[in-house]
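With one protein chain withheld, the remaining protein chains of the complex are depicted in position.
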Amino acid sequence: MDPTMDRSMDATFQRSPEDPDIVTVNMGPSHPATHGVLRLVLKLDGERVRECVPHLGYLHRGMEKIAENRTYLQFIPYTDRMDYLSPLAANVGIVLAIEQLLDLEVPERCSAIRVICCELARLGSHLLWLGTHALDLGAATVFFHTFKDREWHYDLVEDLTGARLTTSFTRVGGMMHDVDKKWLGRLREFIDAMPGRVDEFESLLTTNGIWLKRTQGVGAITREDAIAFGMTGPSLRAAGEPYDVRKQRPYCGYENYEFEVPTGSEGDIYDRYLVRLEEMRQSVRILRQVLDNLPDGPVNVDDPKIFLPAKKRVLTRMEELIHQFMIVTEGFECPAGEVYHSTEVPKGELGFYIVSTGERSPYRLRIRSPSFNNLATLPHLVEGGLVADVVANIASLDPVMGEVDR
Amino acid sequence: MGGLETVGFIILTTLALASAVVVVFHRSPVISALALAFNLVSIAGFYLLLNAQFLALLQVIVYAGAIMVLILFVIMLLSIANEPGLHRSGFLQTILAPLIALGCAVAMGLAVYRGADGPAYVVSSTDFGTVRDVGTELFSTFFYAFEAISLLLVVAMVGAVLLAKRRL
Amino acid sequence: MLSFSPISLGFQKLVAESRLTVVLLISWSVVMAAGLMFLTHLLPKLFNRAKVKRIDESPYECGMKPYRRVEKHRFSVHFYLVAMLFILFDIEAAFLFPWAVTFRDFAADKLFVLGEMAVFLGILVVGFAYVWKRGALEWE
Amino acid sequence: MTQDGKLGVDWIQTNHPEAILSRGEYAGQHWVQLDAQSLVDVCHGLHGDPDTAYSLLVDVTAVHWPNDPQPMEVVYHLYSVEKNDRLRIKVRCGDEGPVPTLSGIWRSADWNERETYDMFGIRFDGHPDLRRILMPDDYTDFPLRKEFPLYRG
Partner (left out) sequence: MDIQPLVISLAKIIIISQVLMGGVAFMTWVERRVSAIIQFRLGPNRVGPFGLFQPIADGIKFLMKDETLPAGSHRPLFLLAPVIAFVTALCAFAVVPFGPIVELFGYTVNLVILDLDGGMLFALAATSLGVYGIVCAGWASRSKYALMGGLRSSAQMVSYELALGLAAVSVFLVNGTLRPTEIVAAQAGWFWNWNVFAGFQLLGFLLFMIAGYAETNRLPFDLPEAESELVAGYHTEYSSMKFSMFFMAEYIAMMTMSALAVTLYLGGFHPGFPTGDLAGWPLWGLQIAAFTGKVGFFMFLFVWVRWTLPRFRYDQLMDLGWKRLFPLALANLAMTALLVAFDVIKG
């Protein structure tokens, strides 16, 4: 089939008759401002958007199907590729769901490290969001400023996990490895610098007249609509609903840390911008508390059926070698049952619904992605608005197509 | 200098006539419009040849720079290329157009014929054709005409808004 | 043929010079532009072996085949209104230029000429206010 | 351990006892299987009643049990922002549905039901725009069904 063949466009148009005054523009999948391979078919009446039809699936890799044919551990690397802007957060999400299925408690130190992962991922994701958002509205310099810090964040992630993008840092019942003091020191440098950096970004944008003109009152959504659309994360909070999984149903010991959940009132692009900026500050606050009270002790659970034994013991002892062999080749069995577990990733509520029939791989694994549901509001936000605001709205929703299409 | 001026005149005439022919005969309205713009610019050349600098520049700014842009806009916006019936000319048009053209030609021929006998227009001052010259005349001698123009412009403005508003 | 009465040779010379300079200026710019166009047409043909593919030459529509040809679309009538208003105010500006230049020359009648322009602009401002009020300046 | 969904299940038990086909719990998460006919009524209540106020339809998906007489199990995850409670609702249907749509109650059902249709081929009655969402429009299979092979080859 011709890849550029456009059947879906025809399908779109069968629903509403042609009008010569309506200009139909295809925006994406190969467009500089659609944040990946999002494709929108826009019907424009002059500069106004009359209709906006998103077409998804350009990054659909059938992760849910793949999961049914992988052991639980084998699926962790796939989560790296969902929200590729904050893979650490998704890593944490999947193992928490599996651990709930197994009814497994992890040591405190492990939970603390996971919090570090989540918040570091949030900082990285928001840095990218801010840069590209500003770039979409023409402020190219902010982009380079945030990317400079994002590079720093990536260096930290690389030192921690050995990879910049495909982190796969978590394990069921623990982490890939413990964190060392040196790295924690570097992390502290980073978070000490961050609040100042956020202030600097703010000084570039928050009071800039053109920025206000482009964002205030644009793409506003009410709290009720946002909830009805299944919006979660910063975009929902900007609409005034302080729903944050970290507060409502704490995991990884989030209840032990002090932080605020910033909310907006208008639900417009400007509020989403402010909420995310404040979230970056709160992330720093959480990270600081974690660093100050990082518990000692083991990181991993002591369960040889689930967690890989230490390499040294594998090489010297028979029993551990067998365990290692079993976990790697066949995985472990989960009890029959089903859980839905969600975490607050940078984009919103990332949920994993796992149905297990007692096998070594999930019978069904459903990924509830925040970007997918947030993006569903896009037509609501842009229809009746101006075409230039489409880009601003996409950027403010911060969708990641890897997570939308899965 | 006279020789050079004649050469310039011949070149300009050729350009103006050629572009005029394109305006009339080209199938694509956009090309016709562009040719008309070119035609207007070459007429500005005539003004320059006649030492009317200011007029020449205004010709370019107003006619080529503004009016033709509007015409181009309309052609491009409304994609006249695809409107059926626009290439076919009506009965009135086929009859009236040659008649009016003929009338214009006769009137101009008469003017040239009469003028040929009389004395050539004598340039009265070194300022001839400059902005200053035009301004002095305009704001003293042609006072009423000048004020009437503003009324005309306002009428055009109102008309434009009313016409467009019907579609807005 | 055409005949002009030269008033002063100096003036005539200056005018002729600047007229020819305009011609020279335009010709040279066109020569430069055309030269660049020619070079960029010729050089790749001489040095690049790869052929331009057909897909490279399709109009850009974000990787999709254009849904309808662009000529089938009609664009906002608002552009027309902007162009129309531009013409009218451009003509107004055309009268402002000679006025601005000669204003001081009317030494005694200065106030009269000022009033003249005030009336002219006043009428136009009324028109502008009408246009504004009717929302023709709103970019809907 | 939290008892998620108990609130909702009890509410259904009180108000629509006839709609419940079965119920269960795992890891503190309660679920209830409803009769497809009464799904919309029950959901209206769960959404509108201030006692429950499940205002957020978090997710819609399905599970394929090919050996069951009613092989398709549509799973809804609800969340009550006010009560901070999660509820899982299940509805069984035949191979291609139909299941009544919930897009009249929660707009998030729109895209999620489209995805469920796209992946399982379950039709949602009354859905405003039931088209494929992730797969190409001319695709004929439903990839998340169990009979769909992972390797075709």
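Things to note:
All chains are identified by letter, namely A, B, C and D, in their written order; residue positions are counted from 1 within each chain.
Quick note on the criterion: contacts are C-beta pairs under 8 Å (C-beta built on N, C-alpha and C of every residue); 3 or more make two chains touch, one makes a residue touch a chain.
Note that this is a predicted model, so its numbers are computed, not measured.
In the entire assembly, the chain absent from the figure touches the shown chains A, B, C. Within the full complex, the residue among B:A16, B:V60 or B:L138 touching the omitted chain is B:V60. The set of subunit C residues touching the chain not shown comprises 13, 17-18, 20-22, 24-26, 28-30, 32-34, 36-37, 39-41, 43-45, 47-48, 50, 52, 54, 56-62, 66, 69-71, 73, 75, 79, 82-83, 85-86, 89-90, 93, 96-97, 100-105, 110-111, 114, 117-118, 121, 125, 128, 132, 137-139. Taking the complete complex into account, residues 23, 25, 27, 31-33, 47, 134-141, 144-145, 148, 204-205, 208, 210-211, 213-214, 386-391 of subunit A touch the chain not shown. What subunit B contributes to its contact with the hidden chain is residues 1, 4, 28, 30-31, 34, 37, 41, 53-54, 57-58, 60-61, 64-66, 69, 72-73, 76-77, 130-132.
The criterion applied here is as follows: only the chains that are shown with their structure count from here on.
Rounded to whole angstrom, the centroid-to-centroid distance between subunit C and subunit D, based on C-alpha atoms, equals 63 Å.
Averaging Cα coordinates per chain places subunit B and subunit C 15 Å apart. Once the centre of each chain is set as its mean CA position, subunit B and subunit D turn out to be 72 Å apart.
Shown for subunit C are the residues that touch two or more other chains, namely 72-78, 140. Each of the following residues of subunit A touches two or more other chains: 20.
Of all residues in subunit D, only 2, 26-27, 29, 31, 55-59, 61, 63-64, 75, 77, 81, 84, 86, 88, 106-108, 110-112, 115, 119, 129, 131-138, 143-144, 148, 150 touch subunit A in the complex they form. Residue ranges on subunit B touching subunit C, taken from their complex, read 1, 4-6, 8-9, 48-49, 51, 53-54, 58, 61-62, 65-67, 69-70, 73-74, 76-79, 81-82, 120, 122-123, 125-126, 128, 131-132, 134-136, 138-140, 143, 146-147, 149-151, 153-154, 156-158, 160-161, 164-165, 167-168. The touching residues of subunit A, counted against subunit D in their complex, run 1, 7-8, 11, 15, 56-57, 60, 62, 64-66, 68-69, 100-101, 103, 225, 227-230, 232, 241, 243, 248-249, 337-340, 342, 349, 351, 353, 355, 363-364, 366, 368, 372-373, 376, 405.
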